[in-house]
Every structure is written in C-alpha cells, then in structure tokens.
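Below is a slice of the complex: some chains, not all, each in place.
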Amino acid sequence: MSAPLRVESATDAAGGEGAAMMRLIEELYPICRSITGDGLRRSLGIVARDLPLALREVPSGTQAFDWTIPPEWNARGAFIATLDGRRLVDFADSNLHLVQYSLPMDRIVARDELLAHLHTIPEHPAWIPYRTSYYKEDWGFCVSERQARTLTDAAYRVVIDTTLAPGHLTYGELEIKGASEDEMLFSCHSCHPSLANDNLSGIAVAAMLARRLMSAPRRLTYRFLFIPGTIGSLAWLAANEARVPRVKHGLVLSCVGDPAGFTYKQSRRGTAEIDRIVAHVLRHGGTAHRVLPFIPYGYDERQYCSPGFDMPVGCFMRSPNGGYPEYHSSADDLSLVRRECLEESLENLWQIIGAVEGNETYKNLSPKGEPQLGKRGLYRPMGGQQAQDFDQMSLLWVLNLADGDHSLLDMAERAGLPFATMRAAADALAAAGLIAAGPVESRKG
Amino acid sequence: MSAPLRVESATDAAGGEGAAMMRLIEELYPICRSITGDGLRRSLGIVARDLPLALREVPSGTQAFDWTIPPEWNARGAFIATLDGRRLVDFADSNLHLVQYSLPMDRIVARDELLAHLHTIPEHPAWIPYRTSYYKEDWGFCVSERQARTLTDAAYRVVIDTTLAPGHLTYGELEIKGASEDEMLFSCHSCHPSLANDNLSGIAVAAMLARRLMSAPRRLTYRFLFIPGTIGSLAWLAANEARVPRVKHGLVLSCVGDPAGFTYKQSRRGTAEIDRIVAHVLRHGGTAHRVLPFIPYGYDERQYCSPGFDMPVGCFMRSPNGGYPEYHSSADDLSLVRRECLEESLENLWQIIGAVEGNETYKNLSPKGEPQLGKRGLYRPMGGQQAQDFDQMSLLWVLNLADGDHSLLDMAERAGLPFATMRAAADALAAAGLIAAGPVESRKG
C-alpha cells in the first residue's frame, strides 16, 4: 500500500483534508446528539453525504447480551425560568444544559429540589458540565457554577420538553472490502452532544481515513463504526458475533483533535500486532506520545476487549478520556480542536494502516552468507568506508532476518528503523529476487 | 476467610495479642535452649500451654538423610574463675557465655589455651557473642571484649558442667486441619538461647497466628513447626517425605519483632504463589520492605528449598539474619523487640493468609461485553462523571479478567489494587451472579 492516491473531491477542494475535517466538525458541533434520537440520526446522515455509510436502526427493547436497547429520547427544548417568566437556563443556548435522558416535566420546583438536580464544575466556574442518566429515570440541568450561584429565588419553573418512547438506536457502518476477509475495525463513539474533541474529532478523522482507504489498494477489509458509546458497540457485537474472529486489528478513535501528544491504550492482550504497530509508528513519528496498558475503563474498547471477545482493539487518542481539564464540559468546544492536530492524527493512523497492510514475513532465497549486493546494484562500490547509510543497514537487516520467522515489524523493531524504511528495503530485495514473501498464514501477531 | 473471629482467652485478656506475644517472649527469654535438651523441651512446653502442640522426640542416632540426630546436650552451669576461686565469667549470668555443645571439663587452663577458646566481638566491646559447636567436639566461652581484656592471669580454672549423651531432639508440631489436604507450612527455629528477636519473636508470632487460625474458617490445612534449626527441619522432612507434596505454600518466620522494615526472601522457585502473594501484600501494606531472591544461606528454607524438595517456602523477616548489628549477640535482647512490630508482622502475615485462602479463579458468566451493573445496584447512576472510585474499577477489573485463566492475585497485580479490594469486588460480583469461582484444580501458582 505504498503511496495511495489522495482523494480529490468537492468536499476538500478548498483547503485539503484538514480543512474538510474542520468543516465537518463545525457542522456537527451544534447538534444535540445522544445515544438515540434524531440528533444522532441527523449527524450520521451528514457523515453519510461523503461516504457510503449504512445507517442501522435497532428497535428499542432489542436485547444486546446483558443490555436492552433503551427507548428513544428526543429533546425539543428545556429551561429554568423565574416564576415571572425570565428564562435563566435554556437548552437553546447550549444543549449541555439538559442532563441527557431527562424526563419531560413542566412544574414549579422549590429551590432545594432544583439544586438537588443541578450539576456544576466548581473548580471551573464558567464551564457547563456534561451529564447523562440513560439507564435511570431522572431529570437534571447542567449549569456553570456562576449561574448556579444566581439561583436564589425560593422556587422556579422548570420545563423539559422531551420524549422518551419506543423508537430506535441508530448507528453508522461502512465496510470497505479488501482482497482478504480479514478485517481492521475503526470505531468511534458518536453520541456526545456539543463536545468537539470528544468526539467530533474522532468522527472527522475516521471519515477521512475511510475516504483515503476507498481509493487505495488494500489487502484487508476495513470496517468503520460510528456508534453510540457502550450500547452501540454492544448492539453491533450482538448482531455480528460471527464477524468478530475476522477482526485482526482494531482501533477506537477518540479525542484526536487537541494539541496534546498521542496516547495509545493497548488492547487487553497487550501484545497484539496492533499494539506493537501503533507503538512502533508513534516511536518513530516524532510527536510526544505514551503507551498505556489496557484498563477496563474508557471507551468502547471496554466492550471489544471484554473476556468473551478479547478482540485486538486498542484506543488511539491524543488527550485521553478524563485527561484534560475541558473533558466533558462546555470548554471542549471548537477552539480546542486544531486542523494541524487532526492532520497529524490522520497521518499517524495512515502509517499504522501502512504497517498493518505491509507486515509481511519473508524468506531469504540466498540465506547462506550474505548475497553479493554489489553485482545487483544494491551496494556502495567502495569498500573501507564507514557505514552511515541506513538504507544499506535496512537491506542487511531484512536479509539477515528473512528466515520465515520474523515479520517486517519484528525486523524494524530489532533494527530500530522505521517500518516504512524496512518496507522499502524489502521491496528492493524482493525486486532483486533475493527474498520472497511468506504465506500470510505464517505471519506472527 | 473474611473477618475471622479474634481469639479471646485468658492469655490475651490483658492487652490483646501484642501484649500476649510480648509476655511469651519475656517468659522464654531466660531459658537456655539448644538444638536438643531440656531448655528446648521446656520452651516448647510453654508454647503448648495455649496451643494443642504435639511435642515430638527423635532419638539420638536417628538418621535424617545425610545427617544423624546428635546426642542430647544439657548444661547445668559453667564458669571461668581465678585460681583463688573468683568467678569472672558465669553461665548463670548469661547462657550465651557458654559455647553450645561444649564438652564437660573442670581443670586449670593456661591463659593462652583459654584465649584460644574465647570468642568476642571486638567492634562491640560490651556485647557477648553467640556461638555453637554442635557437630565438632570442642569447648569455649563467649565473653565481651571488655571481659576478655581483664583475663591477664597466667592460668584460670575452667568448669563446664554439661552432659552430652544419647537422648532426644525435641520439636513441636501443630496441625490445624482445613477443608483441603493442601497445606501451608509455618516453620520457626526454636533452638536459640537468650536471643529475643532471633527467634523468640518468630515463635511468638507463629503461636499467635496459629491461635487465630484455629478459630477462623479456613480452606487449607495449616502446619506449624517449632524446630531446632537445620537438624530439626531435616528430622521433620525425613519423617514426613510423603507430606511434602501437599505443602502448597510455606514461610519460615524469623526476626519479626524488631523495628526494621520487612525483608522477604523468596523461595528457590522465585515465582511460587507465596512469593507473589507476600510481595503483593507488602507492596500494598505501607511499611518499608524489600524482596530478596533466594540464596542457599539463612534459616531452614535452606532445607525446604534443597533441590530434592524445592518446596515453595520463603522466609519472612523484618531484619534479616546477619543484617542488624545485634544479630547473634547479647544485644539481641528484650529491648530490641517491640509489641507494635510484632503486631504489624502478625497483621501482614494475616493478610498473606487471606490471599492464600482467597486466591480464586473466576469465570465471568456474562462475558460478552460488560454486564449492566446499574440494574444490579453496582454502578453509579450518573454518567459523564470522571472515574474516581476504586471500588468501581475493582469490579470492572474482576469482570474483565474473570476468564478462568487469571487468579484474583493476577487480577490484583494487573489492576495495581490491593488483594483485599479485589476480594471484596469478587464477592459482590459472585453474590450478583455475574461470576463463578472456578475449580480449585485450575488455579495457577
């Protein structure tokens, strides 16, 4: 998969991929998404404008392992007003104001009762928190600490214009078929309302990766899931159990637009090929990064890595969940996401895909002693000079480790060289007839 | 084995377990113990007042592998006196004065000969060393360097009133039967004369552990050995070879009363379950500690870990043998042993026993995706908040790793949480029907 074509379409004509990703985020930002409902449905429809995304609708009440698809929730409006009708807190100003899945109501509420249903972030008095109550019937408002302090009246009128009724859970699925039935999965939660980095950034980068892949030669089949968190991945898993063993690599994408370094959270296995590939690409990528072991908290990797599936799925982030002050608040807004950070995330993921595609195993066809590279134009002619040419070293490494037991990633790790360099060396040696790719079945991982 | 009953008896009515351990040490301290003899026999009798300890008598001349039970040695008195009858060094003042197993004698000895049989600690001129000559017929006195310097006469009368004759080696054995025939062994050398930390502290803590276990629910069978060093463990092993495979865990207890941090010396295997459990408990225990690899020098773990047995037996100490200045000298007296240190040793050992008892393997009964904890009252109801509740994490870890391959210790180590926390989480999940304990046979270790 060397040098795939870059997509040129109407969407990114103005400013390229980075600008296209930013525009998508800006368009999606104002919409009130949840784990069900029209906001989610409309958002996926926008993503589907540029991609052949299939929108799946799962009826409320459908069983997904230990869970049940909840009723569909839709919010038309909500406010807290003084008894003389002045609106102090209004869903129309920010969809974060309403605790998701709040039940409908319209009544006068005493101050104490109201305060018991108010959520603030005292340490950031200007920010509105993000809260949900999907699986417990409740209501509530999220306001800034400053707003909360002004609520000194004895009672307020509270209006919540929502519906909670049988309907559907919606998710988007895109399959990009490759030569093999083996799959790589990209999954991003798409259920958050006006939060930019978490996770409109993941949606935008995933959509752009999919566009690149559609026009690139590819060995694997790629699957993209745009799903509500937890219940969405459970719904997909429940409907696709037979497909799980085909998924050889996977990444959950989240929070990939902020300027922090990269955070890779390993799969539960910890030594899956994807774990090694991501660590390798980040190590040679030049951006600050860290690799964290799996923990059973976070995003949908929790479901993919549950013991009944134990899929090779890690989580690729910049700032991790809970790891930046603006997390789950109104401060996770458009100003937090930068075009160049989205682009850098995209490029690293593209390198990762390149390694997933190209991680072959080779046999040296001239394994006794070194083959004479000079007569094949692969060696510097003048002996006696000191080695300073990494291309030379990459040729020697590939020849030395092409014993059918080492994947190209194994070689790159042992050589301390970037995968792409080893890939180029292997291509040159294969072209010279000195090595041959082994059968895919014998690959490690 | 959660929250076993604490023992309430006459012995510890006044001041609890710590005070009871101190009183036992104080009572045993003046007695002249050796690897055989009435002092050892009497000491074990005192321990047996509060425990159903069986006193075993092994006749002199009995073979124990490469060794032979030596003659029984008893000392009634010994002194060095001036020729005009002034006693300068007297066994009645300190039983350390006499080299153990000194042959009887009563004669005038020239100064040079006497000096050749005197032992001192020049760097601690006020301390009397502790020396033995069990297996080589000899005699000698241990004196302070200061005393030695006063012995300037040309000759002295030396009287050693001992007997060395066929008799018995005595040791104490206590079996506390549990549900399983699998055993945990506690072994402490009981042959030292007036040395408090080494090893009256081990005797006292072992006796108190035994009392706790007798009134606690228990899965394993527990065996306590109060034995003379080396020859005692060899004698027990020779008489109990068939029992050795039943011992799944073991600890030699020594020097557990001084204020130093803990020292755990691993079994020869180094990765036995007991090695991992002790390291885990100490790591989460809050007291300074270190874990040392096995070496073939030390206490009776040398015998248990000889290559013909290779038992999973480590050595639990505070200061290690040879690792404190007072070691093997009169300065290892009652002032070195502290009640709170004995108590802390006891508590850590109790945690260790708790982990040995409770190190189950589990199967998640809802392994595909996470089960919905909320509907079982095991989850915080409000989504969107950051995780800060370790109990929540321990539930998620147990669910994620309950695949039949991970013991609860494996889970605790991977989660970085205390075993007791994981134990509580597993109990809650088992009560909710979400996990089931695996068969004992499938446990790791």
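First chain written, first letter: the chains are A and B, and each begins at residue 1.
By definition in this document, contacts are C-beta pairs under 8 Å (C-beta built on N, C-alpha and C of every residue); 3 or more make two chains touch, one makes a residue touch a chain.
The model shown is predicted, which means the values in this text are computed figures rather than measured ones.
**Q** Give the total number of copies in the whole complex, keeping in mind that only 2 of the identical chains are shown in place.
**A** Result for the total copy count in the complex: 3.
The criterion applied here is as follows: only the chains that are shown with their structure count from here on.
**Q** Report, in whole Å, the distance between the mean C-alpha point of chain A and the mean C-alpha point of chain B.
**A** Roughly 54 Å, centre to centre.
**Q** Using the touch definition from the top, list the residues of chain A that touch chain B in their complex.
**A** Touch residues, chain A against chain B: 64-67, 100, 129-136, 138, 230, 233-234, 237-238, 241, 268, 293, 295-297, 302-303, 305-310, 322, 327-328.
**Q** Would you pull the chain B residues touching chain A in the complex into a rising list?
**A** 364, 366-372, 374-375, 381-387, 392-393, 396-397, 399-403, 414-415
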